[in-house]
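Structure, as structure tokens:
Only one protein chain is missing from this complex, and each of the others stays in its spot.
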Amino acid sequence: MLDGLLDGYTRSILIFTGIHIIAAYSFYVPFKTGQVSLGQAGFMAVGAYAAGILTVKFGLPFPVGLLVGGLVTAVIGVCVGFPALRIKGIYLLLLTLAFAEIVQVVILTWEYTGGAQGFQGIPFNKYTLEYVYVIVVLLIIFFARLERSSLGRAMDSIHEDEAAAEVMGIDVVRVKLLAFGLGAFIAGLAGVLFAHHTTYVDQVSFSILLGIEILMFAVVGGCTTYWGPAVGAAVLTLLPELLRTLRDFLELVPLSWTDFFPMNRIYDFMYEFLDFENEKRLIVYGVILILMMIVRPQGLITRDTLRPLQFLQQRTGHV
Amino acid sequence: MSEAGNSISLRADKLTKRFGGFYALKDFDMDVAKGDIHAVIGPNGAGKTTFFNLVTGMLPADSGRITFEDEAIDDPRPSRRTMRGIARTFQNIRLFGQMTVLENVMLGRHCRAYLSLWKALRNTVLHRPLGEAEEEREMRGHALEILDFLGLSDERHAKATDLSHGKQRKLELARALATDPRLLLLDEPAAGMNPHETEELDDVICSVRDRGITIILVEHDMNLVMGISDRVTVLNFGTKIAEGAPKEIQDDPTVIEAYLGEDVSL
Partner (left out) sequence: MIYQQLINGLMLGASYSLVAIGYTLIFGVLGLLYFAHGEVFMVGAFVGLYLVIHAGANIYMALLGATIATACLGVFAVFAAVRPVSKDYPLAPLISTIGLTIVLQNIATYIFGGQTVAFPETIESILFHFGPVTISSVQIFTLAVAIVLMVLLWLFIENTKMGRAIRATAENHETAALLGVNVNRVVLVTFILASAIAGIAGVLDGVKNSAISPFMGLQVAIKGLVVMLLGGLGNVRGAMVAGILLGMIEILTAAYLGSSMRDFFTFAILILILLYRPTGLFGTRTIEER
């Protein structure tokens, strides 16, 4: 559909941005009930491998893989979510981390899907970009509805004060399980899309680093509103790309502006500095992360950020 | 005293709760008549809040039985007890601070509006992609009614934490009422209220009772307690030391002794 408009590189960047947004939402759902998970990369792996088995070993079409991959991950998610109900905070963080690591071991040792050689020959899905953004839009609609619904409020109340929510008649156990399973489902979708775009996955694709990155997307974007994870994932994925192009922007500066003593040195220094190889770019990325947390520890987007837009919602008849 | 005084709303039977070697509540028996305002008083640490926690399931009892409307309460989960019709407020206000006043009350309504999680998911999110589910509208209407009743409707869009202390206490009450209780446990509802607000609260509690809701009241303000209670139970060190009409309690020597040294005038 968009073939003619985008070159392969841009297309790829957009696809990864979209997959990261989906992954960030998978973190957001359990977080809405106060559950912090470092294991979303593990769920992505489950989805990727489950769907990969269907499409590679059984030759089933991609949409079937996508759906079944997501559902299998949701089931695994509920299985992990059940013991996770007993623990909170840092303990839950470590539990989900352990889950992700165990998924790694399984990937590494399971010869059926290639083991340490990785899962090869996954069919390439031509329409990944379209799939990704349709899912992103559906998710945003879903979360917009959820935020204004009773169920969403029930989730928020559990985040704020679990015991009080329970006393108000909220079935905390079920709501938390639902959130965890739903998060896993969304992560599974992200994993399936990822695998059928790269056509090759191994344990490195879903390492603990990815899990940390997903947490970063959501926290940097802000988790008090559903726009946060999407913005966080988009900003953090595009930021390195942006840094890459900074030098091109510098070249646009007219020569006459910089062709005298202090400015030419500064220009040369900047030009030299903005020669962003990989490591340098990541150093800057790390520094920006730290600065963001100092300046906006609550995340880029909060409810207060969106307040000016609220008149839009009020006009649609919500008292 | 109400006319339904012969039928029992809540019965505690040899209720015991230990924390280590310390008995917070020991062999505690109590009958609460339907339609009564039943006060539970006692010095600090006498076990009043523990009693509430046992009734609502926030803490498991070590032994003893709780019967609600002639049926034993077995399910330990607080949410199930709320569904059965027992609601409470908290001594240390536990509102959902990030939500608005209206949202807090609607949250209390959640358990009545949606009997299953799937229904909640389907009706609010999937069923009608645009506009609002029928349940949400009903919930809002119901919540507004309660806010009206308690005189909080002007603040319905304020954040819960932005309310004054007295209004936060009222909001706690509103949220508990939204769960449609038949038994309401009020844990020091007048704490931190000024005399005017306390007086207002007096009327509110009575009108809640007049809606047919049985009330158990833990309160330190003896004027309030003696003014509105039908019966009073006195706890000290986890055991019941007296029970009776307010007048009897006021003249009971054991009660006066228990309160000696406390800055409370009966």
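Note that the chains are named A and B in the order they appear, and that numbering of residues resets to 1 at the start of each chain.
Keep this in mind: a contact is a pair of C-beta atoms (placed from the backbone, for glycine too) under 8 Å apart; a residue touches a chain by one contact, two chains touch by 3 or more.
Just so it is clear, the model here is predicted, and its values are computed rather than measured.
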For the chain not shown, touching visible partners are A
Given A:V78, A:A98 or A:M270, the correct residue touching the omitted chain is A:A98
Chain not shown: contacting residue from A:I19, A:A154, A:A195 or A:M216
A:M216
Given A:I13, A:V173, A:M270 or A:L289, the residue that touches the chain left out of view is A:L289
Sole residue of A:T109, A:T245 or A:N264 that reaches the chain not shown, by the stated touch rule:
A:T109
What chain A residues would touch the chain not displayed?
36, 83, 86-91, 93-95, 97-99, 101-102, 104-105, 108-109, 208-209, 212, 215-216, 219-220, 277-280, 282-283, 285-290, 292-294, 297-298
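What we mean here is this: only the chains that are shown with their structure count from here on.
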Enumerate the contact residues on chain A facing chain B in the complex.
141-142, 145-146, 149-154, 156-157, 160-161, 163-175, 178, 224, 317-319
For the complex, which residues does chain B have touching chain A?
56, 58, 77-79, 82-83, 87-88, 90, 94-99, 102-103, 106-114, 117, 120-121, 124-125, 129, 132-133, 135-136, 139-140, 144, 175, 179
